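Removed from the display is one protein chain of the complex; every other protein chain stays in position.
For subunit A:
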Amino acid sequence: MEQHETRQVTFYGEGAKLFGIYIVNILLTLVTLGLYYPWARAALLKYLYEESEFEGSRFTFHGTGKEMFIGFIKAIGIFLGLYCILFGAVATHNMTITLIGVAVFYIGFLLLIPIAIHGALRYRTSRSSWRGIHFGYRGDRKEFLNMFIVGSLITLCTFGIYGAWFVIEIRKYIFKHLRFGSISFSYEGEGSAFFWMNLKGYMLTLITFGIYSFWWAKDLFAYYVNNIRMYQGETALPFRSTATAGGYFKLIAVNILIIILSLGLATPWAIVRAMQFVFSNIHIDGPLDVNAITQTEADYSDATGEDLADMIDIGLV
């Protein structure tokens, strides 16, 4: 029965090991007054990747602290520049200059977000591999930037309503340009369905004093996952979510308890639980020939985006 073929990524990470990495990261970051941060991040990603297994092979993160350090420095530079403009303008005590300074500051941030997403996608995918085959992102920065600015402006003008369509548009764009060797992807979601789902989720969450939020979260996760397609040649392979509201509740309630009761120290265990939950609830259905994926991406290196995305803290996609 070829029809029922399904595959999953399994996460084998352990809280104790992740905790060790965390502690060393924190200590070195403190001792170096934050400069170790990129290396800390590289170590964390490396660990998370190498504990993720698909078809008997682990994933690999090839990024290095040194590469990310360059991005980190660039990011800090840009941030400092923006803040200097803002504070400089405010310090003049001139109303017009202050307003211009504030405008430049916010426009700068608005431009930074898509650039950061783009950069992070380019960098992260190019540094991810499985069985030696690299991922890749082929989106165009200018195109993405345009889309992002237009989308945010419409969202602003429609008081956020267009946001649902905007999010879907971004996902479609990103998945369309995502590659895993010869495998390509697409996202099949629709703005209107996404909008109604969110409206319903929001309303019911209000009415039920938040209880419905777990169903809402489950729906959001399912809408994200179920609309992803993977293509190997002519074969389309759908992704399928098996997450339940109960599962979500258990994950979030226990994780909050873990983090609060340990004053944040047990965060690594919470991360491991979340990773396991996510991966165990995603299925890739259909006949995939795991031995026939060919290398297609070229070498790429520019790490600015990686850390920018982190600094602005946007949930990546």
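Criterion: a residue touches a chain if its C-beta (ideal position, glycine included) is under 8 Å from a C-beta of that chain, and two chains touch if they have at least 3 such contacts; residues count from 1.
Quick note on the criterion: contacts and distances are computed from a predicted model.
Novice: So one subunit is absent here. Using its UniProt record, which name fits best from "Putative spermidine/putrescine transport system permease protein", "Tripartite tricarboxylate transporter substrate binding protein", "Histidine--tRNA ligase" or "Metalloendopeptidase"?
Specialist: The missing chain's protein name, per its UniProt entry, is "Metalloendopeptidase".
Novice: For the chain left out of this view, which of A:21, A:70, A:104 or A:147 touches it?
Specialist: Considering all chains, including the one not shown, the answer is A:21.
Novice: Who touches the missing chain here, A:43, A:68 or A:168?
Specialist: Only one of A:43, A:68 or A:168 touches the chain omitted from view, namely A:43.
Novice: Residue-wise, where is subunit A in contact with the chain that is not depicted?
Specialist: Touching the chain left out of view, subunit A contributes residues 16-17, 19-30, 34, 37, 40, 43, 46-47, 50-51, 56-58, 60, 79, 83, 130-134, 181, 264-265, 267, 290-295, 298-299, 310-313.
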